[in-house]
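In this view, the complex is presented without one of its protein chains, the others remaining in place.
So, subunit A:
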């Protein structure tokens, strides 16, 4: 059974929590306790239709304000697929959580209120899905019951979505636009009886039909997490490098190069616990042993053959600023990707990107919470990053404030 990671996004009151609740309910996946809670709250509020929002809004502050503050993770499996749904908040001030939720997703669901059409948040969420180069985006035009299930409303919004997509540079991304009503259950799991004009698939069908693209054919990258030395009766002079393959694959007999030193050696063993393997693939947590005893420690990167294009002490990247404290161009930040860390400065903010108007670049000296900008970073030492467009796993990084240790930005190498 395959795992699908989904992120849901939308503006306040677009009904995300209701959609997730409906999806679980119609898939017969709510627990007895959840169903009881839904019925109890529905009755308390005197509502006609079931109130599913209580399932995901888990924090006290959220229930008080009736909004979602932080990413909630929901786990669910159908007969053929396992789902992890990251439900991200719609408030603009919580955009950082939206990026958090979407960064680990394969697919993003963006909700749009049929009565309101595209909002600033829709542009922002879609732009983030592009920044993250998500393989698939599903737009759910929700609350169709409140616009008399009108095909015209659907077509107008679909045209606006199309316009929004076209104004950005081309990207291979699967797009679906589905008219739904989470409240009434139209086109979520069951086909709507009110919208015969819609010939597409239900949300559930789209999610079940999704096929994850493999990263296995990309160049090999593996961070050294740890070095194990073992000396006992079963293992004599055992020296292995532990890590998780972020892209590509590795076979016994191949030559690996370690960066920054550039030294190379042949792989003599690939291990997972007590099993030795002939080869290992993207995502595998393994240990490798090499023929030669070369100097390797945490913070280094394994590649195959020399990768000179990765040697850069300056890099251009798109940054999403995630901290309440604005960026300081004279301060030093820690930079981290995988198990590698370094020190850097934001040398220049080239321009800010406005998701609602992505072609118009805005000059700025400031980079504040939720801003997206193209910046120039100066690194104390090379980090051996790929361009995010060619290698996601080795093309993203975070910036850490040296005083507070908070994660203040996420970056995507250009």
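Methods note: a contact is a pair of C-beta atoms (placed from the backbone, for glycine too) under 8 Å apart; a residue touches a chain by one contact, two chains touch by 3 or more; residues count from 1.
The rule we apply is simple: contacts and distances are computed from a predicted model.
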_Choices "Branched-chain amino acid ABC transporter permease", "Heme exporter protein B", "Sulfate adenylyltransferase subunit 2" or "Glutathione import ATP-binding protein GsiA" - which one is the UniProt name of the chain not shown_ = "Sulfate adenylyltransferase subunit 2"
*Selected residue (touches chain absent from view) among A:82, A:251 or A:291*: A:82
*For the chain that's not shown, point to the residue among A:9, A:50, A:71 or A:353 touching it.*
A:71
*Tell me which residue among A:322, A:372, A:385 or A:413 touches the hidden chain in the full complex.*
A:322
*Determine and list the subunit A residues touching the chain excluded from the picture.*
1-3, 30-34, 37, 55-61, 63, 69-75, 77, 82, 84, 96-97, 99-100, 103-104, 212, 225-226, 228-230, 232, 234-235, 238, 242-244, 246, 272-274, 281, 283-285, 298, 322, 334, 336-339, 392-393, 396-398, 400, 404-407, 410
